[in-house]
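Only a portion of the chains appears, each positioned as in the full assembly.
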Amino acid sequence: MQELKTEPTPAEIRAQKPYEAWGLSQREYDYISQKLIGRLPNYTETGLFAVMWSEHCSYKDSKPILRKFWNDGSRVIQGPGEGAGVLDIGDDQAVVFKAESHNHPSFVEPFEGAATGVGGIIRDIFSMGAKPIASLDSLRFGELDKPKNRYLLTECVAGIAAYGNCIGIPTVGGEIGFDAVYDGNPLVNVMCVGLMDQADLKRGRATGTGNSIIYVGAKTGRDGIHGATFASNEFSDEKAADRSAVQVGDPFMEKLLTDACLEIIHDHSEILMGIQDMGAAGLVSSSAEMASKAKSGVTMNLDLVPQREPGMSAYEIMLSESQERMLLCVKKGEEQTVLDIFARYDLDAVVVGHVTDERQYRLYQHGKLVTDVPVTSLVDDVVERKQPSKKPARLENVQSAQTPIVQQPAETLKALLAQPTIASKRAVFKQYDSQVQANTAVTPGSDAAVVRVRHTKKALAMTTDCNARYIYLDPYVGGQIAVSEAARNIVASGGIPIGITDCLNFGSPNDPESYWELDQSVQGIAQACERFDTPVISGNVSMYNETDGHSIYPTPMIGMVGLIEDVAQITTQSFKTAGDAVYLVGTTGDDFAGSELQKLRGQITPIGQLNFNLDAEAANQRLVQQAIRQGLLQSAHDLSEGGLGVALAEALFEYQLGFEGKTALTNSQLFSETQSRFIVSVQPKDQAEFEALAGKQAVLLGRTTDQDVVQLVTADGQLTASSSELKATFGGALGCLMK
Amino acid sequence: MKFAVVSFPGSNCDEDLYYAITDDLHEDATIVPHTTTDLTEFDVILIPGGFSYGDYLRGGAIAKFAPVMAAVKAFAQAGKPVLGICNGFQILTEAGLLPGTLQHNRQMRFICEPEPLLVENSQTMFTAAFQDQQQITLPIAHGEGNYYCDDATLAKLRDRHQIAFTYQHNPNGSVSDIAGITNEAGNVLGMMPHPERAVEAIQGGTDGLLVFKSLLQAHLRTV
Amino acid sequence: MFLAQVHVTYKPSILDPQAVAIKNAMHRLDFDQVTAVRQGKYFEITVDAPTSDDAEKQIEAICDQLLANPNMETYRYEVKELANQ
């Protein structure tokens, strides 16, 4: 083994311990040197281990918990472990989806951070052989009274729009929540959904001794390499100020990359042995994982890797997170076919190595062997850590939430509709091209987005959800609620929930309370998933979401996809015509723990106990599903933040209707956030049939009118408001706050 | 009737147009690459939306040099119909086949929304299936759709009835609310709204189909 | 080797939405003394031309054909020789 002169020798590394700054512990370093490779790793190897053994790549802290997820189910073709999960949707077709977080990069550089987040998850989808057909973005920011948060929101949204619009994948949904806990730690989670013929399924495998490893896409630069190595200016005389780890997205190149890879998958499947994107830890993680999964080895010559800057070290080439790059494994002798296709798309494609049968990971640079370690030591031998776990003190002896007194329900409703978490997100989503590909049947703004599957009767419903205020109060029940709310959105849109992906955004795993929250919410999610038959087929973990010792609320974002068997069953949340009967499905209690009303009334940090019953949830979802199938519903809308009052108002806006009715609920209960509820509208001719089907699960609330008035008599008062005024409040609030 | 959909690197509405013609108009369509040099076998050329060459520099600025553009120009000069939608409109102005230019939207943001339009001239081969002053709704989706031309050009556009569509509530700052114009001869139309996204009820409306039906009617009259 | 520095700016008669947005943003940040903002694109182009004249000719052609849209933009450029390395 020869070392580059400027790099510290293995002995110097052992003495100076640069790996600690790269996140590799002393124990791990000793274990790697003594047990796994039997010698001291050189500089490049140490860097590879540091990044491959990071939580981000290895899931060493979260794996013991992630195993508790439920990944079975008759539709599962590919569960966690590949670029994305795959579910059977009939007709030999499959849906592919995954979500990923880009929280920290989006805080540092919001436009490019969010844009490259979109680009990254798209590569995971088409690397499976699927055409990306939709994306969704789940965002959290601090409150908008701070200019910094307005800036982050504006720039993140612009970045998502710039990338998604240019590449031509409709951004059809998502969510945005605001809370001071996200100050200094915004969340940017992006989910992408793809559609494929099952025959096209590809996996990230480097199989077949002698087969070629082909690098394709953008040139490798010094982007996104671990900050620590950046600060130590040892390989460059450039001023630090001239260097930047920020990755700039190139959606144009990614469009070419998508089209070219899908062309190869469709037309030359037999010579393409495996394909994977270069995501976190770029070239090393993609190549080592492909070899690990295929139980093979790889040898690569780094001089052949297309490079953007002169003088890059092996360490830098391997760890670079330059965007828009893919790694392919192609049958020996057939390389030219693949290279020709990429050439037609004007993309750089180079054979950089080949598959070996020794299960060694070998890298050459400038004619020297710079890395020679077992593939398993990089990927499979990572030592899992079960972290200490402790229930947070705040969750002992919890008091119940107080029921707020509501004297003027119309004022309360207006105030809630103006809360940025509740208000219309149109100011954001109108910047997204939600209709490109011409398949979007339900654009942003309803419960779930719906994208039809061209040339079939089918459609896919999709949503992202998580109420982190609930998770904070009870991660287990909150986890169940997150999945249930997502399912409710799918069901209200006419779909059957078929699976989920997730982004687990948490604090530090070294904090026992954070770790406990992660564990509990995963168990809650798992239980709800099993109940709804929605396996977890992919996901992503983002930990260390904290600034100055303050962690965010645990925020396990759930991305769910549902199948609509017949486009005739697509249902939206809006009431359609005057004179329809409006029913409330589900019972309402005094549930104000973590509610938006609680926050509005000054209880910024949520308090109280959650109240939730999975059986009731399932029963109410079944009712709505059945009623839609029987063609009885004109609209269906799930109740979430802000309760009945907010849901009722939202259903009126699209067709500018009014409402008149009476309820046994109290003024305050209009804003209770009891789970498992829907409001639905039914034509007069269908009322009897609907009531017979619903029995006690639904009560009549009133009727839609063509007047500009919402009037609801309650047990202790009356809500009266102009529906156009409510609409103006709801529609204008976010745009105003963003200015 | 044979439609060519010209696909540039970065075009992303080419398939949408293809399906609008084949699935909804039930006519023949072919997606032809930007390297094609002969388009004489086709009856209509469609230039799709998207971000040709990333729209880096300016929308359409790089696409105008693609090899296919000479054939597009020859096709237009022969009086045959050329329709540019969104990025296609930008390409046609950059290539000099239509006057004026498309600037950044007034608010400097991308806008995707259904937009109410007025048909200003129903005498063209792209609009004959509409009535004059008919109110229609088509989706827009663009960041650079703010039509600009100088006063003299605008006067000419008016005199020669080259304004085909206008916005009812100007969304982007376009001069004179212009959403679509033709060339002087009337055989080249550029428009920012997307008719191919409004050809089936499930997409939210079918007003766009009439643009393609107009072309079909005009063609049937000539054969 | 020659280096061309090219500035492409809007014609004065054209209202540039981007410049307007930037000026408004400056005023929001209380830079009230800013009375006008113009905005344009800047390119540095290295050309391996035999003579300065030749480099200028190429840059002129590139500006005319590609970098500026004559409907709304004008350009100016300077070409200087780079020291041999």
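Read from first to last, the chains carry the letters A, B and C; within each, the first residue is number 1.
Here, a contact is a pair of C-beta atoms (placed from the backbone, for glycine too) under 8 Å apart; a residue touches a chain by one contact, two chains touch by 3 or more.
Nothing here was measured: the structure is a model prediction, and the numbers come from that model.
Each chain type appears once in the view; across the whole complex the copy numbers read A x1, B x1, C x2.
In the analysis below, only the chains that are shown with their structure count from here on.
Taken as a contact graph, with one node per protein chain and an edge wherever two chains touch, the assembly forms an open path, each chain linked only to its neighbours along a line. Centre to centre, using the average C-alpha position, chain A and chain B are separated by 36 Å.
Remark: chain A and chain C have CA centroids separated by 41 Å (rounded to whole angstrom). Separating the CA-averaged centres of chain B and chain C is a span of 30 Å. Across the assembly, chain C contributes no residue that touches 2 or more other chains.
For chain A, residues touching at least two other chains: there are none.
Contacts from chain B toward chain C in the complex involve residues 57-58, 61-62, 65, 93-94, 100-101, 103-108, 146, 148-150, 173. Partner chain A is touched in their complex by these residues of chain B: 9-10, 12-13, 15-16, 19-20, 23, 49-51, 53-56, 109-113, 139, 141, 143, 194, 196-197, 199, 202-204.
Of all residues in chain C, only 13-14, 16-18, 21, 65-67, 69, 71-72 touch chain B in the complex they form.
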